[in-house]
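One structure, as structure tokens, below. Some questions next.
Of the protein chains in this complex, all but one are displayed in their positions.
Naming follows writing order (A, B and C), and every chain is counted from residue 1.
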Amino acid sequence: MERKLNAGIIGAGRIGRLHARHLNTRIANIRVKAVSDVIVKAAEECAAELGIPEYYSDYRQILEDPQIDMVFICSSTDTHAAIMEAAARAGKHIFCEKPIALDLDKIDRALEVVQKSGVKLQIGFNRRFDSNYRRIRDLIAAGELGEPHILKITSRDPAPPPIEYVKVSGGIFLDMMIHDFDMARFLIGDEVEEVYASGAVKVDPKIGEAGDVDTALVTLTFKNGVIGSIDNSRQAVYGYDQRAEVFGSRGMARSDNNTANRVQLSGPERVSEDLPLNFFMERYVDSYIEEVTQFVQCVKEDIPSPVSGKDGKYPVVMGLAAKKSLAEHRPVKLTEISLDLE
Amino acid sequence: MERKLNAGIIGAGRIGRLHARHLNTRIANIRVKAVSDVIVKAAEECAAELGIPEYYSDYRQILEDPQIDMVFICSSTDTHAAIMEAAARAGKHIFCEKPIALDLDKIDRALEVVQKSGVKLQIGFNRRFDSNYRRIRDLIAAGELGEPHILKITSRDPAPPPIEYVKVSGGIFLDMMIHDFDMARFLIGDEVEEVYASGAVKVDPKIGEAGDVDTALVTLTFKNGVIGSIDNSRQAVYGYDQRAEVFGSRGMARSDNNTANRVQLSGPERVSEDLPLNFFMERYVDSYIEEVTQFVQCVKEDIPSPVSGKDGKYPVVMGLAAKKSLAEHRPVKLTEISLDLE
Amino acid sequence: MERKLNAGIIGAGRIGRLHARHLNTRIANIRVKAVSDVIVKAAEECAAELGIPEYYSDYRQILEDPQIDMVFICSSTDTHAAIMEAAARAGKHIFCEKPIALDLDKIDRALEVVQKSGVKLQIGFNRRFDSNYRRIRDLIAAGELGEPHILKITSRDPAPPPIEYVKVSGGIFLDMMIHDFDMARFLIGDEVEEVYASGAVKVDPKIGEAGDVDTALVTLTFKNGVIGSIDNSRQAVYGYDQRAEVFGSRGMARSDNNTANRVQLSGPERVSEDLPLNFFMERYVDSYIEEVTQFVQCVKEDIPSPVSGKDGKYPVVMGLAAKKSLAEHRPVKLTEISLDLE
Partner (left out) sequence: MERKLNAGIIGAGRIGRLHARHLNTRIANIRVKAVSDVIVKAAEECAAELGIPEYYSDYRQILEDPQIDMVFICSSTDTHAAIMEAAARAGKHIFCEKPIALDLDKIDRALEVVQKSGVKLQIGFNRRFDSNYRRIRDLIAAGELGEPHILKITSRDPAPPPIEYVKVSGGIFLDMMIHDFDMARFLIGDEVEEVYASGAVKVDPKIGEAGDVDTALVTLTFKNGVIGSIDNSRQAVYGYDQRAEVFGSRGMARSDNNTANRVQLSGPERVSEDLPLNFFMERYVDSYIEEVTQFVQCVKEDIPSPVSGKDGKYPVVMGLAAKKSLAEHRPVKLTEISLDLE
């Protein structure tokens, strides 16, 4: 009989608890053995709620446990890179939430340590595991769209995050559009060469005062000549708007929003349906399960990670390029941000 | 801290294992303590797979365990009523798969024993917990449709069951349309007075030889004057077709099929989408979780069962009336089948 | 150069004016030469509005004009059969609005006169020329649905007609469902053998007092074993609801309502679209043009009429059978209504 794997959760916030619950209830032959959080009470509560045997305030106690096979880095972004390095050195397989860091040097150094250590690394770009996006990618892979020509991604949140978060998150291109940058690479299967960013403050002037925009539209030029456009808004009153479209020489695929039901109401004034699923915890729940399932599988079967360290780095480069483009009001090549892009 | 409840599973087939898995992984503060099956090897395998401590060939061992709070009757239909009686006498709360029995006397007797015992009873009409049907019912309850006038239900399976099953199941009106009879009562919130059944053998002549039809259309007349129509087919080549529509004085609500994704492909010949989710294990998975969640909740909080014994009996009466209508080629009142319908 | 054909319009009401306008503006090489109406002022106004050279109170003046090639019988239903006979005897090709008559003897006699005369006859079942229904029929003809098994037609008006009309129209089965009876025969391409009708008074008690129902559901059994269901309501608050569905051994086709635009609005409470096109003048305008285009073509090219006299008779037989079924609360065979159904 297969040995049961042990996981450690670093960071007992919303996303850490989500992964812990999925590991304990939705994935076979694995259990969460320990959870840590700098706020030890959070770790304790998480352990109690999910039946996790051990909890710590210091993640290093997890890394020192020889029974633990893999860790999930769900702490605040500024700690990701250092924990990743430590985990790699401790020989633990790593699932790390995005972004690895906002600083490319930190990312490069951490990825180098991981690579030398030989542990598995998967970055938490969960949308790659969503059935809509995956279906578009599969259609492309099956040749149903021919050669891609145009990519369009729409991503709008139901409400802006707290202004304190905006101040430290790196801004809309690094905390929000980063998912779409990853999706662009995932769908097209090629690297972006250049970005051109437009932005406006339309939702909340405080976001502007914090030095960010809340409405953004970025044009992407891929190496293979595909042209793409991503639009983001911090606030769509109708909920979480998550759509993509790829147009190619033989066809076009586009995804619409997921809804809680497929009921249509015809009344005296209109024909209507319910709003889209409201935010990422509802909209993307299946993708969170699937990404962790595949991570556990890649560890068990020693196969390549479906979202590599490079996949973690490039969207950060794209986000930094978009920021520079907006600031300098001109198209910016990714090589202006990092020369280390093979 | 809340005491953990214990459940026993009687019948380790597909639906028994489904409920056991959901109880162990998706519902808090309950665990499956024992499973039984007349084929003891099935019980053993189920126990191993799902980490259930005990397994038996005889369900009475479950009923004798004082630690077990509730049982799930998932054995073959002909055993439901007797087990239900025994479980009620043993003071166990009962979740019973549909139908209770094909024989009304058996149903009446079992329900009487249950009622006297005071245990909770829920019948496994899972579709009531599906988000589409629930949304329609909620719209009716909220007055969005006004007074209902017309009901339409479409229910078509992707492929017919084995002919051996058809021979013992009671036929299309009792093994398949029974779900739609329940749904009709659930959506309209009133009792059916009369049915008129049409049928044809279109899918497989063997079904006709077995004395059944594979294509059926039943007209329902409710006590409140609502007119309804249900159509069934044993085989829809495009998959599992599950739709409902209620038309009323102020509006109309209709549900469409669920699909695995919301992607549309525009190619040189057509605009297309993927087929509906193919069969009940995929299509209704969330409803199976929800029905068991609500059953556990009704036990814990001592509130009424959302699907009562009466809800288990009436669809059987309707199925028997439909059979009689088809045989005698005339509308049949439910009172011709059972006088005990208050 | 082709000779310009001349048409005469008998009855200057809404539908007569509609056909006249289409003949004068949408169809090549034909013009309306004369219009008649028992209310001569109506004929005069129609002539002035549409530039028709002649107008009369007596339709016989139209029939006596040797230059007139064809007549459009758009007068009140009770006059159709007599005018049809007179027109046939005068050697005029005939487009006759539905129904030919409510009395089968009248229909049979008129059709016999037409047949002997050799003139073309087309009955005004315009929905056959609608792009939605035609698409379903074409899919069937192309074998895309395999052998048909189940037919479903929904037909609901935005508001009931005046109660005075209901009293003389023959009732819901003859003035409203008659279109659906025709559609059933058109889509399935086979004859109905038996009907079973249910009905209720849900919209307006005055309709019940007039001896009619306003909500109806009819089960059809075709000779080839197809089972069908038609539902009608005199009042859908969301507008004109016109849908059909055919389910067969290889697939299913269904049509949805037409709308004025394809715009979807996502607001804070719902995702909505505009209501369906509100009534037959908007919804079916293209089919009215197409039916007349084909009638003119059948005259010009001496090809068979796309909607024959038989097509005019059968829906009346079905309507009378449905009335009898509702009255006697039992299934009624069409042969109980007319023996002359080859």
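Please note the rule applied: a contact is a pair of C-beta atoms (placed from the backbone, for glycine too) under 8 Å apart; a residue touches a chain by one contact, two chains touch by 3 or more.
Treat the numbers as computed from the prediction; the structure is a model and nothing was measured.
In the intact complex, which of the presented chains make contact with the chain not displayed?
A, B, C
Based on the whole complex, identify which of A:Thr219, A:Thr293, A:Ser308 or A:Ser338 touches the chain you can't see.
A:Thr219
Identify the residue among C:Ile136, C:Val192, C:Val237 or C:Val299 that touches the chain left out of the display.
The single option touching the absent chain is C:Ile136.
Among C:Thr79, C:Ser266 or C:Ser338, which residue is in contact with the omitted chain in the full complex?
Per the contact definition at the top, the residue touching the missing chain is C:Ser266.
Out of A:Ile39, A:Ala200 or A:Met281, which is the one that touches the chain we can't see?
Residue touching the chain left out of view: A:Ala200.
Identify the residues of chain C touching the omitted chain, counting contacts across the whole complex.
25-26, 131-132, 134-136, 139, 144, 250-258, 260-268, 274
Name, in rising order, the residues on chain B that touch the hidden chain in the full complex.
236-239, 241, 266-276
Since one chain isn't shown, list which residues of chain A touch it in the complete complex.
Touching the missing chain: residues 146-147, 149-150, 152, 154, 156, 196, 198-200, 202-203, 215-217, 219, 221, 225-229, 231, 233, 235-238, 241, 247, 249-252, 329-331.
Keep in mind that, in the parts below, only the chains that are shown with their structure count from here on.
How many degrees of rotation map chain A onto its copy chain B on CA atoms, rounded to the nearest 5?
180
Where the centres are mean C-alpha positions, what is the separation of chain A from chain C, in Å?
Averaging C-alpha atoms per chain gives centres 58 Å apart.
Cα centroid separation between chain A and chain B, in whole Å?
That pair's centroid distance is 40 Å.
Taking each chain's centre as the mean of its CA atoms, how far is chain B from chain C in angstrom?
About 43 Å separates the centre of chain B from that of chain C.
By the touch rule stated above, which residues of chain C touch at least two different other chains?
Where chain C meets two or more other chains at a single residue, that happens at 236-238, 241.
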